[in-house]
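The complex is shown incomplete by one protein chain, all other protein chains being positioned as in the whole.
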Amino acid sequence: MRLLQCVVLLLVAITAPGVVLSRDPKCQVVTLSFYGLICALMFFIFQAPDVALSQITIGAVMLPLMILLTLTKMRRQNLRREQEKKRR
Amino acid sequence: MSSRQRTTLFLIAVAGLAPLFAWGFRNLPPMGDYRGPYGYAVTQVAVYERHATDVVNAINYDYRGFDTLGEEFILFASILGVLLLFRPSGDDHKGKKQAQVEDALPVSDTLRVGMQAMAGTMVIFGLYIAAHGQLTPGGGFQGGVILATVPLVVYLSGDVKTFEAIVSNPLTKLAECGGAGGYAIIGALAMLGGAHFLTNFLPLGQTGDLFSSGTIAVISVTVGVEVTGGFLVLMRSYLREIIEERLQGEE
Amino acid sequence: MLNYLAYAVAAWVFLWGLYGIVTSKNLVHQVVCLAILQTSTYVLLLAIGFKIGGTAPIFADIPVGTPVVDPLVQALMLTDVVVEATVAALLLSMVVKANEVAGTVDPEELRILMG
Partner (left out) sequence: MSLTTAIPFCVALPLIIAALLALVSRWIGRRVCDSLAIAAAACNVLLALVILRGVWSHPLIYWFGNWWPRPGGVALGICFNVDAVGAALAVLTATLTLAGLIYSWKIFEDTENHFQPLMLIFMAAMCGFSYTGDLFNLFVFFELMSVSAFALCGLKTLEPAPLQGAFNFAIVNTVGAFMIVMGIGLLYARTGALNFAQVGRSLGRTPADALVLLAFLLIAVGYMTKAAIVPFHFWLADAHAVAPSPVCVLFSGVMVELGLYAVARIYWTIFSGTLAAHEGQLREILLMLATLCAVVGGLMCYAEHHLKRLLAFSTISHAGLMLAGIGLLTPKALGGFLIYVLSHGTIKGGLFLSAGILLHRHQKIGEDHLHGCGRGMWWTAALFVIGAFGLAGILPFGTLLGESMISEAAKSVQQSWIAYAFVFAEVFTAGAVLRATFRIFFGWGEPAPTDKSSRVEEKPETEETRQRTPAAMFLPTAALILLGIAIGAVPQLRGTAEGAAGVFVDSSHYAQMVLDNAAPAPPRKAPEEPLTSSIVRSSVAGALALALALGSVFRKKLAPALNFTRSLELGNSALRAAHSGHPGDYVAWQSLGMAAIGGLFAWLLH
């Protein structure tokens, strides 16, 4: 139990800088989702199932999903802008 | 400031902050050795007083239910904010005709059937989680988020029309606003009997039953309704343009 | 030493989150770093409320009086998770709008207000 806690804490400590340092938002979505899962795992190991459940739904699914939608929206805006530029 | 100057400034700050944290955290109780009065007291009394076996939810929806009321309105306010930011402006309608950006994923039939089956399972799972807040881990919030992802699965399976039918239904809006307002109204109802705001006024039932714990269960479900509606509204405002284009394309 | 590992991780994640926000060159990235910053508070709260040998504070299958971990910090964290998600949603919608009207998501190029 003790060992598991240490391992998951170290995993959090390693992945957090990983998410920060993945500078491209597209790959950040992947790392963030992974990080969210590790956090959820940490909550389970620390006996917090309620929080783990909301972390899986929010941190590992909803938040990355919103970022994906944001990126999609932005890509479409940029494409549209380029098309308009070409037309001119 | 150039980005190098900024980083230098920040690193100086870190050179101060890191020892500061080390200095303060040294005096924390060692992990695993915690004996605060609040946690002890609440685990002793919550089951007897409120007939709820999940103490976390007893705190969330009753002892500190007023915090959760604020929290639900944080969600509500930020959804209002997103709606405000994404409100259609005059330029939008011009832009729609000018450029069509198609990015629909091709979905195979097997995948579609699989996803629709998954959606069904998720509805049941979400309802279960939302309804058993007072008994087992989970509760309105978690169940609501799961329920809100169901139409999204439908969307991903390529069925845009059904998705749009669900999210643009006035019932979704009613769920969002009714859930948020309903929470406050439940709190106010307690005052009819002369008690303070957010006091339990329902029979407590048998500990462990689905219909137990009085207002905790009711509030949990109310929160679930709000969260489901809220995230659907949120989703719709993000996907609005894409959906409009897709539906036009299908016609 | 191991007893303090969790606190050290909390401070570590906090500083990395700040670092990410400070050095960010993309607003979406900045929002994600804010979310990372937030997780440091989870680690701290979780470590504070933990009790060796304690189970989850759910008395469905265990009798009242069994040692459990502190339920309050978990309630606080639930609130925190919601706050994170909602602030992120609001910020991301601002980023989308900024990209639409300014054509950039680099905070360096988006500087209209200054001095």
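Read from first to last, the chains carry the letters A, B and C; within each, the first residue is number 1.
Criterion: a residue touches a chain if its C-beta (ideal position, glycine included) is under 8 Å from a C-beta of that chain, and two chains touch if they have at least 3 such contacts.
From a predicted model like this one, the values you see are computed outputs, not experimental measurements.
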Missing chain: touched chains present in the view: B, C
Option from B:R112, B:K173 or B:R240 whose C-beta touches the chain left out: B:K173
Omitted-chain contact residue, chosen from C:I21, C:A56 or C:V69: C:I21
Residues in subunit C touching the chain absent from view: 10, 14, 18, 21-24, 27, 30, 34, 37-38, 40-41, 44-45, 48, 72-73, 76, 79-80, 83, 86-87, 90-91, 94-95, 97-98, 101-102, 107-108, 110-115
On subunit B, residues whose C-beta touches the chain left out of the figure: 1, 3, 6, 9-10, 12-17, 20-21, 23-29, 34-42, 45, 62-67, 69-71, 73-74, 76-78, 80-85, 87, 89, 173-174, 176-178, 180-181, 184-185, 187-188, 190-191, 195-200
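We adopt the following convention: only the chains that are shown with their structure count from here on.
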Distance from subunit C to subunit B - Cα centre to Cα centre, in angstrom: 16
CA centroid of subunit A to CA centroid of subunit C, Å: 12
Set of subunit B residues in contact with two or more other chains: 54, 56, 137, 141, 234, 238
Subunit A: positions in contact with at least two other chains: 48-51, 54, 58, 62, 66, 70, 73
Interface residues, subunit C side, partner subunit B - complex: 3-8, 10-11, 14-15, 18-19, 22-23, 25, 47-52, 56-60, 64-65, 68-75, 78-79, 82-83, 85-87, 89-90, 93-94, 96-97, 108
Subunit B residues within the subunit A interface of the complex: 54, 56-57, 95, 98-99, 101, 103, 129, 137-139, 141-142, 145-146, 149, 152, 231, 234-235, 238-239, 241-242
Contact footprint of subunit C on subunit B as seen in their complex: 3, 6-7, 10, 14, 17-18, 21-22, 25-26, 28-36, 38-39, 42-44, 46-48, 53-56, 58-60, 64, 67-68, 71, 74-75, 77-79, 81-82, 85-86, 135-137, 141, 208, 234, 237-238
